[in-house]
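Shown here: the complex without one of its protein chains, the others still in place.
Coming up: subunit A.
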Amino acid sequence: MSLDTTTLIAILAMAAVTYLTRIVGLFVADRLVLTGRAKAAFDAIPPAVLVAVIAPTALTTGWAEAIAAAITAVAAFRLPLLGTVAVGVVSVVVLRNVL
């Protein structure tokens, strides 16, 4: 069981930031009412971050990954989360073998 110091610090930093986001709402409960464009921007944060993280793998690695990502996106609107993951993994394995 190894524990890298830098990894530990990164984990603690992530934990501290996360806890902060969890308790800030407690102190602004009666003040934070977002509407209109500000609310749209705030609501867009999770999908914007998730897409930014995977864009290089999905779009610029190769045809197998790009096509598999497109197949997965179609499946994502029809299947539960684990089914979507299964479709994505199977597609990429098949496509890597045929392309």
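Rule of thumb we're sticking to: a residue touches a chain if its C-beta (ideal position, glycine included) is under 8 Å from a C-beta of that chain, and two chains touch if they have at least 3 such contacts; residues count from 1.
Operating definition for what follows: contacts and distances are computed from a predicted model.
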>> Since a chain is absent, check the UniProt entry for it and pick the matching name: "Branched-chain amino acid ABC transporter permease", "L-lactate dehydrogenase, Iron-sulfur cluster-binding subunit YkgF", "Nitrite/sulfite reductase" or "Biopolymer transport protein ExbD".
In response: "Branched-chain amino acid ABC transporter permease"
>> Counting contacts across the full complex, list the positions on subunit A that touch the omitted chain.
In response: 1-4, 6-19, 21-26, 28-30, 32, 34-60, 65, 68-69, 72-73, 76-77, 79-82, 84-85, 87-90, 92-93, 96
